[in-house]
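Missing here is one protein chain; the remaining ones are kept as they sit in the complex.
Our next item is chain A:
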Amino acid sequence: MDSHKLTALVVDDDRMVRIIHGKMLNSVGVKNQVVQNGKEAINVHLSGQTFDLILMDLDMPIMNGIEAIKELRSMGICSTIAGVSARSMESHIQEFMEAGLDEYLEKPLNISKLTSFIHKFYVTN
(Lines give C-alpha, C1' and ligand atoms only; values in the text may rest on other atoms or scores of the structure.)
Protein backbone atom coordinates (compact mmCIF):
# COMPACT_ATOMS: atom_id res chain seq x y z
CA MET A 1 0.00 0.00 0.00
CA ASP A 2 1.29 3.40 -1.02
CA SER A 3 1.76 5.74 1.97
CA HIS A 4 -0.17 8.38 0.06
CA LYS A 5 -3.39 6.47 0.67
CA LEU A 6 -2.91 5.97 4.40
CA THR A 7 -4.68 7.87 7.18
CA ALA A 8 -3.44 8.51 10.70
CA LEU A 9 -4.55 9.81 14.08
CA VAL A 10 -2.06 11.69 16.29
CA VAL A 11 -2.89 11.53 20.00
CA ASP A 12 -0.76 13.82 22.22
CA ASP A 13 -1.42 16.41 24.93
CA ASP A 14 1.54 18.56 23.81
CA ARG A 15 0.52 21.02 21.07
CA MET A 16 4.09 21.25 19.70
CA VAL A 17 4.16 17.49 19.24
CA ARG A 18 0.73 17.49 17.56
CA ILE A 19 1.91 20.12 15.08
CA ILE A 20 5.28 18.49 14.37
CA HIS A 21 4.01 14.91 14.06
CA GLY A 22 1.08 16.11 11.93
CA LYS A 23 3.47 17.93 9.61
CA MET A 24 5.77 14.91 9.41
CA LEU A 25 2.87 12.70 8.42
CA ASN A 26 1.76 15.27 5.82
CA SER A 27 5.27 15.34 4.38
CA VAL A 28 5.12 11.59 3.67
CA GLY A 29 1.63 11.88 2.22
CA VAL A 30 -0.35 10.49 5.16
CA LYS A 31 -3.59 12.41 5.80
CA ASN A 32 -4.04 12.87 9.51
CA GLN A 33 -6.07 14.24 12.38
CA VAL A 34 -4.85 15.32 15.80
CA VAL A 35 -6.49 14.97 19.22
CA GLN A 36 -5.32 15.90 22.72
CA ASN A 37 -5.87 12.79 24.83
CA GLY A 38 -7.05 9.17 24.95
CA LYS A 39 -10.70 10.09 25.55
CA GLU A 40 -10.82 12.24 22.40
CA ALA A 41 -9.21 9.37 20.51
CA ILE A 42 -12.02 7.06 21.66
CA ASN A 43 -14.68 9.66 20.78
CA VAL A 44 -13.33 10.08 17.26
CA HIS A 45 -13.69 6.32 16.76
CA LEU A 46 -17.17 6.30 18.33
CA SER A 47 -18.17 8.87 15.74
CA GLY A 48 -17.41 6.25 13.09
CA GLN A 49 -13.95 7.24 11.92
CA THR A 50 -11.10 4.77 11.57
CA PHE A 51 -7.46 5.22 10.70
CA ASP A 52 -4.74 3.02 9.30
CA LEU A 53 -2.22 4.31 11.85
CA ILE A 54 -2.46 5.73 15.33
CA LEU A 55 0.45 7.53 17.04
CA MET A 56 -0.44 7.33 20.74
CA ASP A 57 1.41 9.28 23.44
CA LEU A 58 1.93 7.49 26.78
CA ASP A 59 1.44 10.29 29.32
CA MET A 60 -1.74 12.28 28.83
CA PRO A 61 -4.32 13.77 31.19
CA ILE A 62 -7.95 12.50 31.38
CA MET A 63 -7.14 9.16 29.73
CA ASN A 64 -3.56 8.03 29.14
CA GLY A 65 -2.17 6.02 26.23
CA ILE A 66 -2.37 2.58 27.82
CA GLU A 67 -6.01 2.94 28.86
CA ALA A 68 -6.88 4.32 25.43
CA ILE A 69 -5.17 1.46 23.56
CA LYS A 70 -6.91 -1.18 25.72
CA GLU A 71 -10.26 0.52 25.10
CA LEU A 72 -9.69 0.80 21.34
CA ARG A 73 -8.70 -2.87 21.08
CA SER A 74 -11.76 -3.91 23.08
CA MET A 75 -13.88 -1.87 20.64
CA GLY A 76 -12.46 -4.04 17.86
CA ILE A 77 -10.20 -1.37 16.39
CA CYS A 78 -7.49 -3.11 14.33
CA SER A 79 -5.44 -0.03 13.33
CA THR A 80 -1.67 -0.21 13.53
CA ILE A 81 -0.92 1.55 16.81
CA ALA A 82 2.47 2.96 17.76
CA GLY A 83 3.04 4.05 21.33
CA VAL A 84 5.09 7.23 21.29
CA SER A 85 6.92 8.29 24.40
CA ALA A 86 9.98 10.04 25.78
CA ARG A 87 10.35 7.22 28.28
CA SER A 88 12.70 4.38 27.48
CA MET A 89 12.38 2.21 30.57
CA GLU A 90 11.86 -1.47 29.77
CA SER A 91 8.89 -1.98 32.08
CA HIS A 92 6.88 0.76 30.43
CA ILE A 93 7.52 -0.61 26.96
CA GLN A 94 6.30 -4.00 28.16
CA GLU A 95 3.13 -2.49 29.64
CA PHE A 96 2.51 -0.76 26.36
CA MET A 97 3.00 -3.91 24.25
CA GLU A 98 0.77 -5.92 26.59
CA ALA A 99 -1.97 -3.31 26.19
CA GLY A 100 -2.15 -4.14 22.48
CA LEU A 101 0.12 -1.85 20.58
CA ASP A 102 2.11 -2.88 17.52
CA GLU A 103 5.20 -0.74 17.90
CA TYR A 104 7.01 1.53 20.33
CA LEU A 105 8.58 4.74 19.03
CA GLU A 106 10.80 6.96 21.13
CA LYS A 107 10.28 10.73 21.11
CA PRO A 108 11.24 12.91 19.43
CA LEU A 109 10.06 11.36 16.20
CA ASN A 110 11.89 12.12 12.99
CA ILE A 111 11.08 11.42 9.35
CA SER A 112 13.32 8.36 9.23
CA LYS A 113 11.69 6.69 12.30
CA LEU A 114 8.27 7.49 10.87
CA THR A 115 8.96 6.10 7.40
CA SER A 116 10.59 2.95 8.87
CA PHE A 117 7.47 2.42 10.98
CA ILE A 118 5.14 2.91 8.00
CA HIS A 119 7.21 0.63 5.77
CA LYS A 120 7.30 -2.06 8.45
CA PHE A 121 3.52 -2.35 8.48
CA TYR A 122 2.63 -1.09 5.02
CA VAL A 123 5.13 -2.29 2.48
CA THR A 124 5.24 -0.13 -0.65
CA ASN A 125 5.24 -2.22 -3.81
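In this section, a residue touches a chain if its C-beta (ideal position, glycine included) is under 8 Å from a C-beta of that chain, and two chains touch if they have at least 3 such contacts; residues count from 1.
By our rule, contacts and distances are computed from a predicted model.
The complex appears with one chain absent; UniProt names that chain "Histidine-containing phosphotransfer protein" among the candidates "Transporter", "DNA repair protein REV1", "Histidine-containing phosphotransfer protein" or "Vacuolar protein-sorting-associated protein 36". Which of A:6, A:24 or A:118 touches the hidden chain is settled by the complete complex: it is A:24.
For the chain missing from the display, the contacting residue among A:43, A:94 or A:110 is A:110, taking the whole complex into account. Touching residues on chain A toward the chain that is not drawn are 14-17, 19-20, 23-24, 27, 59, 86, 107-108, 110-111.
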